[in-house]
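Attaching a single structure in structure tokens format; questions to follow.
Complex shown without one protein chain; remaining protein chains in place.
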Amino acid sequence: MNLAKVTGTLVASRKEPSMEGMKFLVLRQLDAANSETGGYVVAVDAVGAGVGEVVMYASGSSARQTEMTKDRPCDAVVMAIVDTWELDGETVYTK
Amino acid sequence: MNLAKVTGTLVASRKEPSMEGMKFLVLRQLDAANSETGGYVVAVDAVGAGVGEVVMYASGSSARQTEMTKDRPCDAVVMAIVDTWELDGETVYTK
Amino acid sequence: MNLAKVTGTLVASRKEPSMEGMKFLVLRQLDAANSETGGYVVAVDAVGAGVGEVVMYASGSSARQTEMTKDRPCDAVVMAIVDTWELDGETVYTK
Amino acid sequence: MNLAKVTGTLVASRKEPSMEGMKFLVLRQLDAANSETGGYVVAVDAVGAGVGEVVMYASGSSARQTEMTKDRPCDAVVMAIVDTWELDGETVYTK
Partner (left out) sequence: MNLAKVTGTLVASRKEPSMEGMKFLVLRQLDAANSETGGYVVAVDAVGAGVGEVVMYASGSSARQTEMTKDRPCDAVVMAIVDTWELDGETVYTK
């Protein structure tokens, strides 16, 4: 999984029917030190994440292993809201 | 999913039989600020997208989770036409 | 899918038994402007492509969605020979 | 598979229910010479790895081929703790 910050939302009214009702989040990718990498991904929200929150997302076929995304053309899903992580014994981020 | 602009079409008459009837779109990839990244991908169109439109596409096995692409050798599918997205509270793109 | 030019062939007599009889093509990857990117991939040929031809290939699990490659340890397959594509209204390549 | 050093842990109390009870490790990726590449990944621990240990992890759908991660939205799993590897006849790393 990778870390990201939810920085926006996306609306697409014309889409594959199985994607109806999904909430699309625009994520800015973070490195392990909690700095933005410059990369982004649009992910389906499976956990009720809001703009500004730091999340974990899963990619590829693993993005379809939630009830919301099963069998859908979804290759990225927010599957956790991060509380905290530490590196080398120091806390890098706390919600 | 990633964002892209439909910039062209591709014709391939000799192909895996299961790909008959598919419409191939040449997509230029966009970053979250709506700038072209220099990358591209050829994707099957599942939503009736036209040249000039901004779309979302799914990659990998998720690209086979539409009726049109199921069980086919397709690793990228346009699964939504984007209406609008915003970042940090500002609208980046509106159709 | 991505674009590539068939630039060579590869022979491997000792291989996973399920790969017997496959034709391996060495592909140089192309960008959307038909220039070589410097990247390459070895792909199984599912459409009878020859050296010098411009093709589309599918990667990952989608590379196993042809009769020839089904259930085999193959992560790239040539699934179409390209006739032509255009970008921004201009023809980039014609066979 | 790729090599990495376990450098931290991550806590996420709000997550996809199927991820309950998983231990999330923050891995710094290593190259074949045992130097950090600058990349990272968050992986589920399937083997009881601890901070400071050098491990192998599997990505993508292969990350779901452990009892712990089966059918879960997990795209990276620590599936081995490395004892030693050698390159060109010289030992690069020993636990």
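Some points to look at:
In order of appearance the chains are A, B, C and D, and numbering begins at 1 in each one.
In this section, a residue touches a chain if its C-beta (ideal position, glycine included) is under 8 Å from a C-beta of that chain, and two chains touch if they have at least 3 such contacts.
Note that the structure is a prediction, hence the values are computed from the model and not measured.
Set against the missing chain, the residues D:V6, D:L25, D:V41 or D:M56 yield one that touches it, D:M56. If you put the hidden chain back, the residue from C:M1, C:A32, C:V54 or C:C74 that touches it is C:C74. Listed for chain D, the residues touching the missing chain in the whole complex are 1-3, 31-32, 46-48, 56, 58-66, 69, 77, 79-89, 92. Residues 7-16, 18-19, 24, 26, 28, 40-43, 51, 60-61, 63-64, 71-76 of chain C touch the missing chain (whole complex, contact as defined above).
As a working rule, only the chains that are shown with their structure count from here on.
Put simply, the C-alpha centre of chain B and that of chain C have 20 angstrom between them. Rounded to whole angstrom, the centroid-to-centroid distance between chain B and chain D, based on C-alpha atoms, equals 32 Å. Residues of chain A found to touch two or more other chains are 60-61, 63-64.
If you sketch which chains touch which, the chains link end to end in a single open path, with no loop closing it.
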